[in-house]
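First the structure, in the form of structure tokens, and then the observations on it.
All protein chains but one are shown in place.
And now, chain A:
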Amino acid sequence: MSTATTTDSKDLAPVSAESLAALLVSGERPPRPSALSASLTFGWRAVLKIKHVPEQLFDVTAFPIMMVLMYTYLFGGALAGSPKEYIQFLLPGILVMSVVMITMYTGVSVNTDIEKGVFDRFRSLPIWRPSTMVGYLLGDALRYTIASLVMLTVGMIIGYRPDGGVGGVLAGVALLVAFSFAFSWVWTMFGLLLRSEKSVMGVSMMVLFPLTFLSNIFVDPKTMPGWLQAFVNNSPITHLSSAVRELMAGDWPADEIAWSLGWAGLFVLVFGPITMRLYNRK
């Protein structure tokens, strides 16, 4: 028996059979919701969860603040002469790194949620199948945006001055959130594929640490050995952080934007269908 025995229904109001009957008679099935409407409804669910468990915003507030402060003051003097100079270069990159790292929580929440009874109900509804997953990602996109704003604020306080102004900064954040939305499909796949939350975390770290560090986030790749440059210069994270950095500096790096969006499209095309296949088979 999977349900805990409870003995506390003594004060429960009685069920009203007449009003129930009236409700059942009047309950016609409305037309099915559109794919967009179903996805947005699941997005709303994600927002409600944040509202009820605000502690889960810890990873999009405290963690990013720590990242900005730590790397700015740790490397600033050695790499750029002073933390103040370094942050001009670092902030867009560390923004990319933190937000891309936060994407792994998508996998964790999918993994812990999927075992719950409510998923059986979602899966038995006549709705666009991917909307459950898209809902998660929409909720997470909100989290990525919050993390970006927190980091930008901290950066501004300790001396970051983007030449691109508000427009450039917003464009950079928009590109980053869009990329992360697409990249998260990797984690929805792992969230459905792996058995426990711990293994999802483990695999995420194995992928994310090398992927984010082996990039141009901290230093110019020109100082790296040739074989490493070959990897770093072609990494999606390098393209993304170059694009964000230049957008925030007021330029329009068409190539890097195209590369970033191309990678984003590839992630959705590959991992989206795998996720949905696993979801349908679960």
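Please note the rule applied: a residue touches a chain if its C-beta (ideal position, glycine included) is under 8 Å from a C-beta of that chain, and two chains touch if they have at least 3 such contacts; residues count from 1.
Throughout what follows, contacts and distances are computed from a predicted model.
The protein name that UniProt records for the chain not on display, among "ABC-type xenobiotic transporter", "Vitamin B12 import ATP-binding protein BtuD", "Sulfur oxidoreductase" or "N-methylhydantoinase B", is "ABC-type xenobiotic transporter".
Only one residue in the set A:Leu36, A:Met70 or A:Leu125 touches the chain that does not appear here, and it is A:Leu125.
What chain A contributes to its contact with the hidden chain is residues 1-10, 12-17, 19-21, 23-25, 27-33, 37-38, 41-42, 44-45, 48-49, 52-53, 116-118, 120-127, 281.
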